[in-house]
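Yeah, one chain of the complex is gone here, protein chain that is, but the others are all in their spots.
Right, chain A next:
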Amino acid sequence: MSLFSTWRELRQKGIMGINERNADFVLRYNQRHLYPLVDDKILTKKKAIDNGIHVPPMYGIVDSEKQIGNFRQLIQDHRDFVIKPAQGAGGDGIMVIADQFEGYYRTTGGRLISAEDIEFHLSGVLSGIYSLGGHRDRALIEYRVIPDPIFSAISFEGVPDIRIIVLKGYPVLAMLRLPTRQSGGKANLHQGAIGVGVDLATGITLDGTWLNKKIQTHPDTTNPVRGVQLPYWEGFMSLATRCYELTGLGYIGVDMVLDKDLGPLMLELNARPGLNIQIANDTGLAARCRQVEAEIERLEQKGIKRAAASKRQKFCQTRFANPECAALAAQRAEEARLLEEQERKQREAEMPIVDAGVKVQVKTPPDGKG
């Protein structure tokens, strides 16, 4: 295939290139002075809390050498917690403590470390070894997210997260990121995690992408990634949609996780979200963004400056719905209804209840280390 025809076909599909993203979206919709809001996780979190967006609860901030010694007071009520550099990038400098044992702390890897080790880590964070520019940083101590076991079937280890691209408050494209053995438990596509497209309307997964290729199964578990119903999908969508009001940035990637107890939580925002989400969804980002821009223009002509978050979400969910997923969702709903009916009949027949076994909607009890 000639490069020219590749070019043309990509254009026809509305695939967004880096140049287009930078010039037409990032530079155009994201004002520079708003960047600190997404670059500093503490600022993002505070802002999110003020706006009623669910985030992992914050236990405390360490912003001076003096406070390092006090970190034990910050976590005295919690057995497990996470230490993050406020301006870290790419997951560097994140320390996850899963448990405590006789004054020692157990990391997710099972290693026992002392309080001094943690204090040393904190002082490293403060001196800026994890922040990109190398300038002084703050450390954030927060709730440890325990991923909902729904993902255990299609995920290897680590915490899978959900990325939704939001243009001017309209969620345009969603992806589930699953860590792999290669990515070392990090949900970062560059490091070898897989991305799985998600239907905006139903929250049912599509095919995936791994190292720029298209895949149907998880490389470690070999389970098919397609057709999984993500729980609380409406919650994720509304969370992402409302993040526009939070920052004022017009083109962001919202990263969220599903905690087994707290439900959908917003983790962080990204002002330059990557483009591989297009391969995961087999859809052009530019094509969808253009539809959203047309809608915004249409509303502006009608005199509506900014549509309500629920309306924006509804627009995207109807406009970008995947018919296959809709059919699947309808079929599953029908199955569930039949099952329920059957159960009711069984109950009516005063039979003892056994586990219904609906794979996708039932939460299994946590088993400690995930």
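As a working rule, contacts are C-beta pairs under 8 Å (C-beta built on N, C-alpha and C of every residue); 3 or more make two chains touch, one makes a residue touch a chain; residues count from 1.
Note that contacts and distances are computed from a predicted model.
This figure omits one chain of the complex; the name its UniProt record holds, of "Inactive transglutaminase family protein", "Protein-export membrane protein SecF", "ABC transporter ATP-binding protein" or "Cellobiose transport system permease protein", is "Inactive transglutaminase family protein".
Taking the whole complex into account, chain A touches the unshown chain at residues 1, 3, 6-7, 9-10, 13, 15, 17-20, 23-24, 28, 89-90, 92, 120, 124, 127-129, 134, 190-192, 209, 212-214, 278-279, 282.
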